[in-house]
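So the structure is just underneath, and the comments pick up after that.
Of the protein chains in this complex, all but one are displayed in their positions.
As written, the chain order gives the labels A, B and C, with residue 1 at the start of each chain.
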Amino acid sequence: MVQALLTVENLHTEFRRAEDVIYAVNGVSFTVAPGETLGIVGESGSGKSVSVLSVLGLLRGTGRVTQGTARFGSTDLLKLKRRQLEDIRGRDIGVIFQDPMTSLNPTMRIGDQIMEAMLTHHFVGRKAAYNRSIELLEEVGIPDPQTRFRNYPFEFSGGMRQRVMIAMAVACEPQLLIADEPTTALDVTVQMQVLSLLQKLRETRRMSVVIITHDFGVATNFCDRIMVMYAGKVMESAPLEEFLKRPAHPYSVGLKSSIIEVGQTNRVLLPIPGTTQQLTEPPRSCPFVDRCTMAQDACRETLPQLRQLGGADHWVACLRAEEVVRHAG
Amino acid sequence: MAIARIAVNGVAPARRRSQLAMAWGRYKKDRLAVVGLAWVILFLVIGIIGPWIAPYNYATTNFLTANQGPTWQHIMGTDNLGHDMFSEILWSVQNALEVALGATLISFIVGVALGLWAGLKGGWADMVVMRLVDFMFAFPTFFMDLILVTKFGRGMGPILFAIGITGWAGYARLIRSLVLGMRNGEMVEAARALGATQPHIMRKYLFPNVMNNMIVALAFGIPGDLTVMAGLSVVGMGLRPPLPSFGNMIAAAGSNMLGYPWLMYFPAGIFALTLLAFLFVADGLQEALNPKGGF
Amino acid sequence: MGVVRFLVKRVVSIIITTAAIIAVGYSLMRLAPGSYFSSTTIGSQMGQLAVQNPRLAEQYEHMFEARYGLNEPMWKQIFGYIWHLFTFNFGNSFENPSAPIITQLRSAFPISFELAFGAVLLAVLVGIPLGVLAALKRNTWIDQMLTTLSLMGNAVPSFVLAVFMVLLFGVWWQGVLPINGWGQWQDAVLPIIALGLGNVGSITRYMRSSLIEALRQDHIRTAEAKGVKYWPIIFKHAMRNSMTALITVVGPMFAFSVVNTIFVEQIFSIPGMGSLMAPAFQADDYPLAMAEIYILCLLVMVMNLLVDLGYAVFDPRVKLE
Partner (left out) sequence: MPDEMLLEVTSVSKRFQVRGQTLHAVENVSFALRSGETLGLVGESGSGKSTLGRTVLRLLEADAGRVVFQGRDLSRLSVSELRKERRHMQIIFQDPLASLNPRMTVGSAIEDAMIIQGIASRVQRKMRVNELLERVGLPLQAADAFPFELSGGQQQRVGIARALSVRPKLVVCDEPISALDVSIQVQIIELLKDLQRELQLAYIFISHNLGVVQHLSDRVMVLYLGEVVEQGSAQDLFTNPQHPYTRVLLDSILKIPSSSAERRPLVTLPGEIPSPFHPPSGCPFHPRCTLAYERCTVEKPILQGPTTTHLTACHLAETAISQ
């Protein structure tokens, strides 16, 4: 087995509020191999963004990592000092955010924003940084890059802004690119453009990609591996093929069947009952238990841990995973 | 930060308190605001009963006791005409209160009316009001106060009127922008889709949502108007003596400072503390009524 | 092209606004009860003259009215007056007929301008760092202290501060700093502090809240994700955005300071616009009073124009309109 690029183990993150604590991430573990594309899928509040932002030290507000390790190569990102982490962010790990409208500095020319990524890390000199910015703009498909270099974000469309974000994120040739809902704010036709751009960049650069999304369609068409999160816990994690063929968690199955696709006429919908919860105390039983059609008493008494299913690299946190697989198959 | 809302088995969180009670809960946490509120209440009470508890009339002069330091007879001393400073201050509080409430209320009512009109009606009404607002903001309104007071006299009425009539622009602009923001929003659209009349939308949708902001603006406006009133006195155009006012006392104290500093300590000190108290209250209200939610 | 059009539009609006101010001011001064003879020193002399020699008094009055154009129809007076002010032809004051107003203003205006400008400068120089400090240390005791202090600075009017300073440096620390007059640089220290302290408070509070707001923006997280260091994030990304907002408070602040120079000059006996204004109003000397108001309003409006231009320079999204 190749040495993993990023290994996150037992990550816990909480948000302190005036009167209580929100347990946003409750013991998340995952690895990203070099060149691998991992899709983290979950609904809002599942902690999918928070766990990745925690690793990068990008939590806002009162968010705080309380436990866990995140080894990137040989260093534990969670033990680094701010300065050391700053050196890694943007150079070794690039990040793309959801909303290209607000994620670019409105008062800075986009060229300067791209150059800043390189100059901060002394990746190249000033002149080279300029030339490279032009190249990058061209590479991400922005026509007339010399002129566009001097434009401000408000002069771009949403799709174009996301391209600029991508150019910025890959400017220093990172080994790992993290994309937090990169296409959610975009129209479908533009979503396709952005995804195919990401795919192209991933292949030419051989970088690992972690894509955080709530959209199974995006994840399954783009990723090598799918990880499903719920209530700050990993429910299931499997290579794509395995996940498509043998989903093993009732939540994964339920989510997948919640998606209404074109062409499925007269389909009977089986909604997952209930709503997502915000945990104000650490989970002691399966967090999905109240919404699960397969729940048993045992599910209420123990907190299922991720365990390997069969011989494959398929991990699931459900007591009845075998039954789920049999049932679905 | 994608974090879902509380919804364990339905709704209804345990705390079922009214929004007012919650606001008060937040207000209480700000100690300075509470102290400020106490002072403001004291100010209000004295403003009402001051003249009755004052040991001397404000106009009583007694040259035998002129320019005395604080004594048991005159706990805050006397000025060069033998006025009892303590009594003067009690009367001044009443005058200040009249201006604070009267003038601020005039500005507030004019401002709210024009702002609402501009925001709701839009079009030319909005144009006219906003040009007027721009006009009022283009130059210091204090000069207009000066002109008005010069011409209409230095009595209570003219001063109250002058300060009131020139101070509306800020309120108008605030309420207009709030109303405008909401008028095109989905909340009002939903109400319109239900067939709500304009007055119904105003009463049940717009008004409750601008109330807090207006209360805060009003709270910030009162110390502003008190300052303007005193400022008029400093230029010699304040309330005509012998009517006592903080501004007059402070202006007079300036010239007698070296010999009789107590003439300054008490009026200036109490005046400054009052303004501060109003500001603390306003600041506390701002935090309590418009909490910045989230993380 | 945008800038030129913007400038033309704004200058026109300034002209209209000033004309309106003058017209309103003039008509109020002239139409409202109370004659210009009633309270001026000239007025009392005229009164005596009227008793001693009514004919001469009448002649004198006609002469006086002709001299100031008071016998013309009202609208003509107003337009004439507006024109006079626009051409800086203020005439002579009632109180001091031998001295043209323009010479009085010429010596007084720079003093007031220096004071107001100094007060704003002080506020910017002290307020910004304090506001940044409070924002970066938010919810600590430093923040608590700074916000409370700035609220206090905000609350206490300049004239109360000035009076306290006179007490402080006139009685207790006599001789440390001059408390009246104008001439050497030390004379400006106390007035500027008295004028500027409230502004310092405003800017500190404003800077604090706008920087906190700016730091919450999504694009700050993007910069962090790029690996941009702490201080560059504060200065290059957050500050720049909150500074543009700050510019919008500096304009009104200048207006505020101009008004307050009047009070402070009174208290520190500084021969600026303020020390001319109080007697002018008290004596119903409206040529002088109106000239003063006109000049100060003009100053405020020109400063506001500059502020708006600055705003556009700082924020590329603002299209000059």
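Going forward, contacts are C-beta pairs under 8 Å (C-beta built on N, C-alpha and C of every residue); 3 or more make two chains touch, one makes a residue touch a chain.
Since the structure is predicted, the reported quantities are computational estimates derived from the model, not experimental observations.
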Problem - Omitted chain - touching chains that are shown - result: A, B
Completion exercise
Given B:P55, B:G69, B:G185 or B:G269, the residue that touches the chain left out of view is B:G185
Completion exercise
Where A:A171, A:L255 or A:V289 are the choices, the one touching the absent chain is A:L255
Completion exercise
Full-complex touch with the removed chain, picking from B:G25, B:G69, B:G157 or B:P208, is B:P208
Problem - Contact set of chain B toward the excluded chain (per top definition) - result: 4-7, 10-13, 16, 19, 185-187, 189-197, 200, 204-205, 208-209, 293
Completion exercise
Absent-chain interface residues of chain A come out as 43-44, 157, 159-160, 187-193, 195-197, 199, 214-218, 220-222, 240-241, 244-245, 254-256, 258-265, 267, 269-273, 275-276, 291
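Heads up, the rule we're going with is that only the chains that are shown with their structure count from here on.
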Handout entry: By count of C-beta pairs in contact, the leading pair of chains
Key = B-C
Problem - Rounded Å distance between chain A and chain C, as computed from the means of their C-alpha atoms - result: 55
Exercise for the section: Compute the distance, rounded to whole Å, between the mean C-alpha positions of chain A and chain B. Expected result: 51
Problem - chain B and chain C, separation of their C-alpha mean positions in angstrom - result: 22
Problem - Residue ranges of chain C in contact with chain B within the complex - result: 13-14, 17-18, 20-21, 24-25, 28-29, 32-34, 148, 151-152, 154-157, 159-160, 162-164, 166-167, 170-171, 252, 255-256, 258-260, 262-263, 266-267, 274, 277-279, 281-282, 284, 289, 293, 296-297, 300-301, 304
Fill in the blank from the handout: Within the complex, chain A is touched by chain C residues 216-219, 221-230, 232, 236-237, 240-241, 244, 314-317
Completion exercise
Per the touch rule above, chain A residues touching chain C in the complex are 56-58, 60, 82-83, 86-91, 94-95, 97, 99, 102-108, 116-117, 120-121, 152, 154, 165, 168-169
